[in-house]
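Only one protein chain is missing; all other protein chains are in place.
For reference, chains read A, B, C, D, E and F in written order, and residue numbers begin at 1 within each chain.
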Amino acid sequence: MFRNQYDTDVTTWSPAGRLHQVEYAMEAVKQGSAAIGLRSKTHVVLAAVNKASSELSSHQKKLFKIDNHIGIAMAGLTADGRVLSRYMRSECINHKFVYESPLPVGRLVVQVADKAQVCTQRSWKRPYGVGLLVAGLDETGPHLYQNCPSGNYFEFHAFAIGSRSQAAKTYLERKFESFMDCSKEELVRHALHAVKESLQEEELSSANCGVAIVGVGEPFVILDSKTLQAYIESLEGAKDDQATKIEVEEERNPAVIERQDVSGGGGVGVGAEGEGPSDMET
Amino acid sequence: MFRNQYDTDVTTWSPAGRLHQVEYAMEAVKQGSAAIGLRSKTHVVLAAVNKASSELSSHQKKLFKIDNHIGIAMAGLTADGRVLSRYMRSECINHKFVYESPLPVGRLVVQVADKAQVCTQRSWKRPYGVGLLVAGLDETGPHLYQNCPSGNYFEFHAFAIGSRSQAAKTYLERKFESFMDCSKEELVRHALHAVKESLQEEELSSANCGVAIVGVGEPFVILDSKTLQAYIESLEGAKDDQATKIEVEEERNPAVIERQDVSGGGGVGVGAEGEGPSDMET
Amino acid sequence: MFRNQYDTDVTTWSPAGRLHQVEYAMEAVKQGSAAIGLRSKTHVVLAAVNKASSELSSHQKKLFKIDNHIGIAMAGLTADGRVLSRYMRSECINHKFVYESPLPVGRLVVQVADKAQVCTQRSWKRPYGVGLLVAGLDETGPHLYQNCPSGNYFEFHAFAIGSRSQAAKTYLERKFESFMDCSKEELVRHALHAVKESLQEEELSSANCGVAIVGVGEPFVILDSKTLQAYIESLEGAKDDQATKIEVEEERNPAVIERQDVSGGGGVGVGAEGEGPSDMET
Amino acid sequence: MFRNQYDTDVTTWSPAGRLHQVEYAMEAVKQGSAAIGLRSKTHVVLAAVNKASSELSSHQKKLFKIDNHIGIAMAGLTADGRVLSRYMRSECINHKFVYESPLPVGRLVVQVADKAQVCTQRSWKRPYGVGLLVAGLDETGPHLYQNCPSGNYFEFHAFAIGSRSQAAKTYLERKFESFMDCSKEELVRHALHAVKESLQEEELSSANCGVAIVGVGEPFVILDSKTLQAYIESLEGAKDDQATKIEVEEERNPAVIERQDVSGGGGVGVGAEGEGPSDMET
Amino acid sequence: MFRNQYDTDVTTWSPAGRLHQVEYAMEAVKQGSAAIGLRSKTHVVLAAVNKASSELSSHQKKLFKIDNHIGIAMAGLTADGRVLSRYMRSECINHKFVYESPLPVGRLVVQVADKAQVCTQRSWKRPYGVGLLVAGLDETGPHLYQNCPSGNYFEFHAFAIGSRSQAAKTYLERKFESFMDCSKEELVRHALHAVKESLQEEELSSANCGVAIVGVGEPFVILDSKTLQAYIESLEGAKDDQATKIEVEEERNPAVIERQDVSGGGGVGVGAEGEGPSDMET
Amino acid sequence: MFRNQYDTDVTTWSPAGRLHQVEYAMEAVKQGSAAIGLRSKTHVVLAAVNKASSELSSHQKKLFKIDNHIGIAMAGLTADGRVLSRYMRSECINHKFVYESPLPVGRLVVQVADKAQVCTQRSWKRPYGVGLLVAGLDETGPHLYQNCPSGNYFEFHAFAIGSRSQAAKTYLERKFESFMDCSKEELVRHALHAVKESLQEEELSSANCGVAIVGVGEPFVILDSKTLQAYIESLEGAKDDQATKIEVEEERNPAVIERQDVSGGGGVGVGAEGEGPSDMET
Partner (left out) sequence: MFRNQYDTDVTTWSPAGRLHQVEYAMEAVKQGSAAIGLRSKTHVVLAAVNKASSELSSHQKKLFKIDNHIGIAMAGLTADGRVLSRYMRSECINHKFVYESPLPVGRLVVQVADKAQVCTQRSWKRPYGVGLLVAGLDETGPHLYQNCPSGNYFEFHAFAIGSRSQAAKTYLERKFESFMDCSKEELVRHALHAVKESLQEEELSSANCGVAIVGVGEPFVILDSKTLQAYIESLEGAKDDQATKIEVEEERNPAVIERQDVSGGGGVGVGAEGEGPSDMET
C-alpha cells in the first residue's frame, strides 16, 4: 500500500500529469477475456474468447449487435459495456429516424468516447472499466475502432484487447498486411487463428469463442455455433472448400427496441447456440 | 485491517483494475441462505432455503412472484431484493399495458442488471447486496437467469447461490444433463435434492424450504406447504406416484398492484402456509 | 478504537459483505425499552414498557394508533419512530380515500420497510434507529409484524424487541402455541406476563406499561390506565372474572388529520391517563 | 481527544447504537442558563434566569410569546431557538387562518420535534442546540412540554432545563403534587422559588429573571419588571396579600407578523423593562 | 496543532456542546478595528476607528447608512459585513414599499441574526466573520443593537467591539448612566473619548476615526471630516460652545438603489472627505 | 508541512479568526507581475509590467478596457481576472441599457467585491487569485480602486500591486501629493517612473510595459506602442516637448459584445502593437 495520494480520486492529477484512476480502469480491460478484430477491404470480423463462469451456465456474451451496420466486442466489466452498447443503439436509432440514413461508424465512436470522457472528469463518477472493439460499415467502407476507458479511441487494421491478447496481437502484426484482400472466409479463419493464440492451454471450439461479421452487402451477424464449428473444423483441416460456406442465421430483428433493451436477441437459447449472457470478467 | 485505500468507495478503482466495493457486495450474496434454480424444456423450478429468525416468526420469504410468467428467488439482503422486485413488477405491468404482451424474460433481466450497474458508478450510493435467480417463460421457452450486484447477469441450465450453495451446485452439475427432458414433478424433486445438499445438518421439510414453478401453460406459482410436503415425502419414499400430483393454489391475483406493493399475497397467513416475510440474511 | 474503516459510512460494504452502520442502527433498537406483541385468531395485543425520564414527567408514549385497524409499538429512537408513524398514517388515509377500503396490513409494512431501505443506501442519510411492532387487522385476519432499521420485516405469532426483551421472548416461546385460541382478555394477560418478565426489578403497574388491542369488530385502542390497572390486578389475583371486563375509551377521532399530526389524541392529559409524550430511549 | 471516530458526523451510528452528535447537542442545552416551567389545573408558568452579557447590555431574552395561547422558554443557543420560535409562530398563524381555531399545543410540539428530527438525519446539517419549554392552553387544558435537540418531546407537570437546573428540579419534585390546585399567584411564587435555587450565589431580582403566564381566560403574557418585582418582594415577605395582584401589561399586538418577525414586542425598551435581546448562552 | 477534531466543521458539535467554528468566527470580530456605539433618549451615535492600509489609500469605511433611520458600524471582515448591509438595505426598502413605513430597528436586527444563524447550520458555508453595531430610530425611540456571527443579537445602552475595545468599554461602563440625558453634541464627545481610549498610541483625528448620528428628527448621517475635526478640537479644548454646531452634509440620496449597491455615496472623493472604501481588517 | 488543519478549506476559520485560504489567494496576487495606478484631478493612469512567456510570444496583456469610462490592470491569475472583467463589462452594458447612463465606478467596484466575497464562503469554490486596479471616471471625477481576492476594495490616490511592487509604492508615496495637479502627460511619466522601479534589472521599453489612460473628456485608452515609446524616450530625455503629444488610437469598438467576449480588440496583431494575450503569472 505504498502508493500515492493522487490515485484514489478520478479528478486528481498526479504531479507527473497523470490520472491514475483512469489508468487503473484501463487495467480492468486487460483483466477481461480477449476480444479480437480485423478488417479487409470489404469486411470486418470480430472474435471473442468466451469464458463460462460455471459448467451450468452458458458462456459469457461478448459480442453485441448495435445496428445492422455496426457491432461490438468487449473486454472488461460487461455491465459497464452494456451501458455503452445501450447508448450506441439508441444513437443509431435516433440518427436513422432523423436523417433516414445509418449513423457513420466514426461518429458513433466519437460519441461513445465523449461519454467515457465525462466519467473521467466528475468526482462522483468513475471511468468505465470496459474496452470496446467497434466493427462497422458505412459509406467510406468497413472500419474497426477501439474505445478506451480514458475517452480515447483508435482506428485499427486489426487489434486485440483483454487478457493474453499479446499473443493474438503478435499473430495479427505478422499477418495484417495480407488482410486487406482477404475474402470474408479467410478473414474469419485469421480471426480464429488469433483467438487460438490467446487461448493457450484451451482447445478452440464453438463453445469457448464467438465470431461476428459485418461487410459490404451483409448486415452485422453473430455466427451461430454450427457455422462457427464448421469454420473451426475447416481451420484444422486447413482446407477452404465450399463446405464451409457460411450459412448465417441473422438474429431476429426486434421490431421495437425499447429504451433499456440491450440484450439483442433475448430469445436465443443457451444450450444450442452457446451465446449466454455476459459476465463480470475481472 | 491491513486492507487497502481502494476498497471503501464504490467509485474508486484499485491499481489492479478491480472495484472492491462491488466484490464485497457480492460477498453479501454468499452470506444469504441458499437459493436454487433449474430448468427443463418446459418448466423452470426455483427453490429456496427458509431460515426462521425465531421460533415465533414465520420463515423468511425468499420466493417472489413478479408476473404470471416470471418469478424470482433471492439470496442476500432481502430489503435490497425487495426494491429490485418492485421495479421488476412495475416494468412487467408497464410492458403489458403498452404492448399488450408479457415482457420477455431476458429483457427484464437486462433492465435489472442496468439498474444494478448504476449503483456501482455513483459515489453516494452502494451496490445492491442481493443476488437474484429469475425464472421465466416467454415465446422462446423457459429461462433461468442470475442477476448479480455487479450489474452482470448469466443464463443457466441450473444454478445455486447463497451460503453452502456449493454442495447444491455439485449436485446440479452431476445431474443437469438430464434436466431438459424432466417432467415438472421430476424437476421439483431434483430441486429438493439440491436444497437438501445445502441444508446439511437440518432435516428437509415444508417449513425450511420453498419451491416455485413456472412452465408452459402454467403461471408462476409458489407451492403451498401441503403440496410441498407431499413432494418431500415422495422424495423420501423415492416414489413418483399419482398421490403427489400437485394441487397448486395459485396466489390470489391482486387486481390492482400499487406502486409500493411488493408483498405478493399479503394476506397469506403465517402458521398454515409457512410463507413469512423476508429477513436480513447476513 | 480498533474497529475498522468500513463502519462509519452506510454506503460502505465490509469485506465480509456486511453493512456495519445498519447493524449499529439495529443496536439502537436493543437499547430502547421493551415492546411486546402477540396474536390470537381474532386479536392482536401490543404492550410496551414505559420509562419515565423524570418523576415530573409522564411516561414515554410507546404505543401509537395508525388507523382504526392498525397500531404500532416502538423501541429505539422514538423521534425516528414518529417520522415513520406519520408516514404510515398518511398512507392509510390516502388508501382509504382512493380505494374506499382500509390499507392491508402487510402492504403498509412493506411500504415502511422500503422507506427504511432507502436510508441504508444514501450516503447523506442514516438508517432509522427504531424497531416497530405493527399490529393490524384486515380481510385476512389479525397480523403482527416487525419492521427493522435494515429495511426488513417479519411476521410473528408473538415477539418482543428492545432492552431485556429476551426474558419476554422466552415467555412467549413457551406459551405461544396456546395464543391462537385465547380470548382478548387472556391475550392481554399473556402480554402483561411477558412485560413483567422484562421489567425485572420493577413492579408492574399501569404507570410503567401500556397495552393496546385491535381485533375483529374492535378498532385499535390503547387501554386507559384504569382498565389496564384492572387487568394488572386480575393478573395478580389470577382471576378472570367479569369485573375485568374492559371498558375501553377509544381515543377521540381527529376529524382532520393534518400532515404533521402524529400525536394521536393530543389532548389526553398527563396525570390521569399516564400517556405522556415520547422519549429518546437510548 | 481520545474519543472515537463515530462522534463527528450526525449521520454516523456508534457500535453501541448511539448518535453522539445528537448527545453533544443536548449538552449545549445544559450549558444554557436555566429555564423553568410548572403547571396547575388552570395555568402554566414559565420562568427563566436572565444572564446579562455586560453591564451595558440588557439581560438576555429567554421567554418568547408564540401565540395568544402558547409561549416558550429556551435554554441553549438562542439563535437556534429563534429559528424554531419563528417556525412555531408561523404554524400557529397558518392554523388559525385555515381552521379558525388555535393550534392545539400538543400538535405544535410534535411539529417542532419533527423539524428537529430532520436535523439529526442529514449529513450537511447539525442538530439544533436548544431546549424549549412550551407552555400552552387549549381545549384540553394547560400543558407544559419540553422539546429536545434529539427530536423528542415530553409532557411535564413541572420541569427545569439548563445550567444548574438540578437544584430547581429538586425543588419542583418536592412540591409538584401541590401545584395542580395552586392559584396563578402561588404558581408564580413556586416558579420564583425554583429560579432562586438555580441562581445560587446571585440575589433574585426582576433584572436577573423573567416570568411568563398563560391560563384559562388569560392570554400568554411576559410579566413586566414592576409586576415581577412585586412578586419577588411578596416572596421575601412570604405574604400573599392583595398588593401583589398582578397588573400585567400585555405586549403590544403586532397587527401584521411578517415572515421573519420573531422579536415579539420589538419596541420594548432596555432600561425600564429589562427585556433585552437574546444571547448565545454556552 | 493539539486542538481537537470538532473544530473544523461548522456543523460538528464538540462533546462539551460547543460549536468551535462559530467561536472562531467571533474571534475575527475581535481582530477588526474598534467600533463604538452609545445612546441617549433622543440620539444614537456610532464611532469607528479608521485604519488606513497605506499612506496612499483612504481610510477604511467602517460606517454605513442603511436607511434614513438606520445605520451600522462594523468590526471584522468588511467583505462579509457588506453582504449583510446590502441585505439590510434591501429589507428596509421592501418594507417601506409594502407598508409605507420604515422598518422597525429590532425587526431588522432579528432578520440579520436569522441570516447569520443559517451560516452556522450548513456544512458548505461558514459563519460570517463580522460584528455589527446597529443604530436606529423608530416609533419606540432610539436603539443600539449588536449582531454577532453566532446569530445572536443584543440591545445595549452603549457598547464597543473590535480590537482594543476593552478600554472603550471601560470608559462607557463608567459613564453610561449619564448618557440618557445627553445632548447630541455631548453624546458625540463621549463617543470620541471612547474611541480615544482604544486608539492608545495614536492621536485622535478626523482621519483615523469616523462618527455617525441618528436621532429624533434627524436622519442617519456620517459626519464629514470638517465637522468631525471641529468636534475633536472642542474635545481637546473641553469647550462646548456654539462654534462646534454641527453642519452635517447628508450623503446624496441615490434615487435608485439597485440590488448590489451597497456603496452608499459612491461619489464621495478620497482626499477631501476621508471616507475611503472598506478593508479586510484581520 | 507543519502548517495547520485550518488552511485547506475556504470555509474553515482558524482559532485566531483567520481564513487562511483567502490569505493564500492574496499571495497569488503578490506573485503576479506588477500593476500600477495613479490619479490626478482629471485623469487616472494605469501601467503594467509585461512579462513575455517566450521570445516567440507577445507580452502578456495586463490592461483591459471595461467600458468607455472604466478600465483595469490586473496582477495574479489572469484567467481569474478575465472572469471578473467579463462580469464588469456585462454590468456596464446592462446599466447603460437600463439607465441610459454610465455605471458609477464605485458601484461597479462594490459589485466585483461582492462577487469575490461569495467565493470565500462556499466550500466547493475557491477565492479568485487576482488583484485588480480599477481606473474610472464618473460624475464625481476620476477614481482609482483596488479589488482584492478577499472581497475587499480600497480607493487610492496611487497604488501598486504584484511582484516587486514595493519599489513602485515607495516612489508613489514620495510623489503622490503632487499628482492631483499633474497634466495627463506628467501623470504618464510618473507611472513610467514607478514601473521602472519595479523592473529592476530590466530596461524600460514599450515591449515590457503597458500604459492606459482615462480622463475628463477622454475615453479609456490603452496606449499604442509608438505613443508609449515616445513617452519613454521623453522620460529619458527628461523633456516634455510637443513631440510626445499622445496620438492614441482607440481600440476598435466592438459593435456587439457577446456574453463570453472579454478579449477587447481581438484583432490587434502581435508583432506591431505588442499587446499579446494574457498569461498565468504565478
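Going forward, a residue touches a chain if its C-beta (ideal position, glycine included) is under 8 Å from a C-beta of that chain, and two chains touch if they have at least 3 such contacts.
Quick caveat: nothing in here was measured; it's all calculated off a predicted structure.
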Key: Identified contact with the non-displayed chain, of A:Leu63, A:Val109 or A:Ile213   = A:Val109
Message = Touching residues of chain A against the unshown chain: what are they?
response = 2, 4-6, 9-19, 22, 99, 104-107, 109-111, 113-114, 116-117, 120-124, 138-141, 145-146, 148, 150-159, 169, 172-173, 176, 180
Missing-chain contacts mapped onto chain F = 1, 3, 7-10, 20-21, 24-31, 53-58, 60, 76-80, 82-83, 86, 119, 123-127, 129, 256, 258, 260-263, 266-271, 276-280, 282
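Please note the rule applied: only the chains that are shown with their structure count from here on.
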Inquiry  = Can you work out the rotation angle that lays chain D over chain F using Cα coordinates, in steps of 5 degrees?
reply    = 105
Key: Rounded Å distance, chain B centre to chain C centre (Cα mean)   = 31
Query = Going by the touch rule set out above, which residues of chain D reach two or more other chains?
reply = 9-10, 123-124
Request  = Between the chains shown, work out who touches whom and classify the graph as line, ring, star, complete or other.
outcome  = line
Chains touching one another, given as label pairs in label order = A-B, B-C, C-D, D-E, E-F
